[in-house]
Structures are given as C-alpha cells and as structure tokens.
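Below are the structure tokens for one structure; questions will follow.
One protein chain omitted, others in place.
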Amino acid sequence: MNHMRKVTLFLTLAMVTMLMVGGLCFGAEKYPTKPIQVIVPYSAGGSSDLLARTVEKIWTKYSTQPMLVIDKPGAGGVQGTEYVVRAKPDGYTVLFAYGSGCDLVMPHLQKMPYDPLKDLAPVARLSIHSVVVNVSGKSPIKSMKDLIEYANKGNRITAAVSTAAGAVDIVMRAIAKRANIPITTVPFAGGADAVTALAGGHLVIGGGHPSEVLPHIKAGRFRPIGVALDRRDGTLPNVPTLKEQGINVATWGSVKGVAVPLGTPPEIIAYLESTLKKVCEDKDFKKTMAQIGQPIDYLNTKDWAAFMPKASKDYGDMIKELGIKI
Amino acid sequence: MKKSERIVAIITSLGGVWIMYYGWHTLKLGSIHIPDAGLLPFLCGVGLAVLGVVWMLILQWAKEPTHEGPVEKRLWHRPLLSLVLMVLYGWAMESVGYITSTLIFVIAWQKIIEREKWLKTMIIALIGTFAMYALFVYLLKVPIPPEFFAR
Partner (left out) sequence: MDIFAGLINGFSIALMGTNILFCFLGALIGTAIGVLPGLGPAATIALLLPLTYVIGSPVTAIIMMAGIYYGAMYGGSTTSILLNLPGEAASVVTCIDGYQMAKKGRAGAALGIAAIGSFIAGTVAVIGLTFFAPPLAEFALDFGPPEYFALTTLGLLLAVTLSGGSITKGLIILIVGLLLAMVGLDPISGKIRFTFGSIGLQGGFDFVTLAMGVFGLGEILYNLESTMKTELVTRKIGKIFPTLKDWADSKWAILRGSVIGFFIGIIPGGGSVISSLASYAIEKKYSKHPEEFGQGAIQGVAGPESANNAASSSSFIPLLTLGIPGNAAIAMIFAALMIQGITPGPFLVAEHPDLFWGVIASMYIGNAMLLVLNLPMVGLWVQMLRVPYGILAPVIVLFTTVGVYSVQNQVFDIYSMLFFAALGYGMRKLKFDPAPLPLAFVLGPMVERSLRQSLLISGGDLTIFVTRPISGTLIAIFVLLIVGQTTFFIKRKMRGKKTTAT
C-alpha cells in the first residue's frame, strides 16, 4: 500500500513536470523557441517600463517569439539587475533599461553586489533620457540667463529632483557649481512626485526626463529652459542645451539599453541586436516613441559596449568634482 | 503571561536606546531647521525607550488578572513549525520551481501540521497545486519562478 502511494506520488510529479515542459518543447530549433523574459528593474508604469512595453508591442513583427515584460523593482534597480546577472545565460532573460542610475551613478556612491560594467554583456542601446530643466509656465524665467539673474537678485532657488544623488540631482548641483548660483535641491520620492510638486508651483525649478514632463510642457504648465545633454534632445528640438546657453553642464541623463547575463552565446546576442535594430527602424515604433517622449538613440553591440565604461567614467568624474556622498 | 510581557517591555526599552544611538551616531540628526536622516528615528527611539519603562511600571502596579473560565490548551509548536515550513517554501519556490515546491509544501503541511491520512493529503495536495497553477499561471499569467526540471 505504502509502495503504491510512492508510485502515485512519483507519477503525479512526473505528470506535472511534463505539463510544464510540454509548452516549451525541446529540440534543436533555432533561438528563440520560447517567450523571452524581459526584466525591467523599475516599477510598472515608469518610463523604463513604458519603453519595454513599446518595444514589446512592435517586437512580434520581427521575431517568432514574444517578449514577456516583468517588472522587478526594488533597491533603486539593484534587485532586478542582480536577478539578470545571476540568471542562466541562455538568452531567455534579458535586462532592459541597462544604463540607468543603478548602473552608471550608484556604483560611484555605494558598494554593489555585482559589477554593473563587467558582469553583464551589452546588446544594444535604445534611448537616452536626458535631463530637462523646467520652470512653472507662470514663472517669469524664460532661459538659463534669466535664472542666473533671478538668483543674483537674491532670490532663493529651490529645485525639485526625483531622488537624492540621482541623475537629476547631479545636474542641478552641477548647474549650481558651474553657473555659480546657490540652488537648494529638494528630493522627492520619484520622478512623478517631483513633477507634481513643480506643477503646483511649490518650487522654482525642477528637473525631469522628457517622457515625464512632455504632457506638462504641452499643457503649458511647464516651460523647458535647458537640456543637460551634449546635443539637443530629439523629443524637444526647440529647447537649447545648457552648453548653448554658456553653462558647461552635460550628463548622460538616464541611458536605456539592453544587456544579457555574461556568457550568453554570441549568436543569441547578434539575434537580439539585429531584431532590436529592426524594431528601432520600424515606423510604428518611431511614432509611438515620439508620442511617449522618448528619443530613439540606437547603438549596436560594439559601440554600446564602448559607450558604457565611458559614460560611467563621466559620471564618476562629475560626482567626485561635486563632492556628492551619501 | 506577565513575565513574557516584562521581557518584551525590557526589549522595547533597550531597542529604543539602540535606535537613539543609531540615529544620532550613524545617521546624524541635522538641525531642527534642516533635519537629517537620523532625527525622526532618534525621536522614535526616545519614544520606545520611555514607553518601555512606562509599560514595566504599569505591569508592576497592575494586579495579576484572575483567570476566567476554563483555560484553553494552547500549543506553541504548531505556529512555529508552520512558520518554518513557510520559510522553506519560499526558498524552495526559487530553487526548485513553483509546482514541485507547492506540492511538497501542501503535503508537508497536511502531514506535519494537520496529521492527515496519506490519501486525503495527496488529494488535497494534487487538487490544490493544480488549481493554483491553473489560476495564477494559466489564467492570470503571474510570472512565477520557472520549474527546475524545465529550465
């Protein structure tokens, strides 16, 4: 009797496993043979999540298998990224938004459980979310020059930033240093909160990525006065850069690229790279990206691999210069 | 009952003192005009330390409550065992996958906590696991950790 129960147990276990495996089908077919898990280390509804879902929508046009977007937020992106670092390098676990704050900024400020530059294999860059400096639509300030004059008249300048020692905070502190005006940065609990506070006119200036502030710029609630990039942002072509206005501040903002665990076969990386390239050149994709306020800044695997260490060094230098510590 | 309450009250006070030190020394208080990360933890620490002492004083003064009605027999080992089981389940979910770990968890619960017969245990485990899988994975598409044997 006892023996029979063991057999039943074994059989049921086997059956259940079969059920799982059934959908995945073994064989020597070419990658991909099952849906690709895309890990976004930030919360659902944010700009990284939005980018991943926009790619997901177009992806099926060029690939036989769909993408499956999974948000794993926590610890400012570290938890989700670590999950990919430790995942099996078979091409079915892919990291999106590689190049954000937790890869370029955080390593200069705290100990990381992995090396963001060495423990991941880059695939391609998709977009750069620059930092845009805004004032309230009702504000008399129209440019950076006005802002400096406003400050020199003895007014206090408060700046809404998404989080302490984040990409936006760094830009604001750099402006304060290079333009030699005092700016008090006020950190909020994320980009949306900072944007809401500026929309209410509770602060003088605020920073945000174009995707966060575009609806408010369109509504006239915000006026963009400068872009902290080394060139103009594709989504806001009429807004001059800070450098154009004589303030030598340019950062990489938040870079959104794709990476896979180290050790992923090169042919899989090549497949992902070429498919992403096709997605980036797609007409519908371009249209949606323009609507959500995210520029397309595609880089192939080789250039992207060279870009990351450089961008990280740029951030490291700036953090050292500004003396930011946590 | 009073003894355990007294121990917890002491722990509360000591914890409060430690939090005060942590807030003051590690996090820094800042000033009343521009508070730093440690100010509110420090104040909370003060609160806990004081409340712990107050609690002890109340216990000192209060009369031992007289028991009303028959005392119910309570077993402390079952909650403890089930908590251990749940921790193991969480760990197993990640390492061996959802289906296997769920099946084993339900079997273990029925055998260890409820002391059910094997037949009933197996029926509950199989139906339970299957229903969970159908609901969460098939219908709601929750991205649970993948099965170990299918990876």
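A few notes on this one:
The first chain written gets the first letter, and so on, giving A and B; residue counts start at 1 in each chain.
Simple rule for what comes next: a contact is a pair of C-beta atoms (placed from the backbone, for glycine too) under 8 Å apart; a residue touches a chain by one contact, two chains touch by 3 or more.
Quantities reported herein were computed from a predicted structural model and do not represent experimental measurements.
Only one residue in the set A:36, A:84 or A:199 touches the chain that does not appear here, and it is A:199.
Here one chain is not drawn; of A:245, A:274 or A:288, the residue touching it is A:288.
Considering B:61, B:76 or B:138, the position touching the chain not shown turns out to be B:76 (whole complex). Contact with the omitted chain, checked across A:156, A:231, A:302 or A:320, is made by A:156.
For subunit B, the list of residues touching the undisplayed chain reads 4-5, 8, 12, 19, 22, 27, 31-37, 40-41, 44, 47-48, 51-52, 54-55, 58, 72-76, 78-79, 82-83, 86-87, 89-91, 93-94, 102, 105-106, 109-110, 113-116, 124, 128, 132, 136, 140-145. Listed by residue number, the positions of subunit A touching the unshown chain are 43-46, 49-50, 53-54, 56-57, 66, 69-76, 78-79, 82, 109-110, 113, 156, 158, 163-165, 184-190, 192-193, 195-197, 199-203, 214-216, 218-219, 221, 287-288, 291-292, 326.
FYI, only the chains that are shown with their structure count from here on.
For subunit A in complex with subunit B, the touching residues are 5, 8-9, 12-13, 16-17, 19-21, 24, 37, 68, 70, 88.
Residues 97, 99-100, 103, 118, 122, 126, 129-130, 133, 143, 147, 149-151 of subunit B are the ones that touch subunit A when the two sit in their complex.
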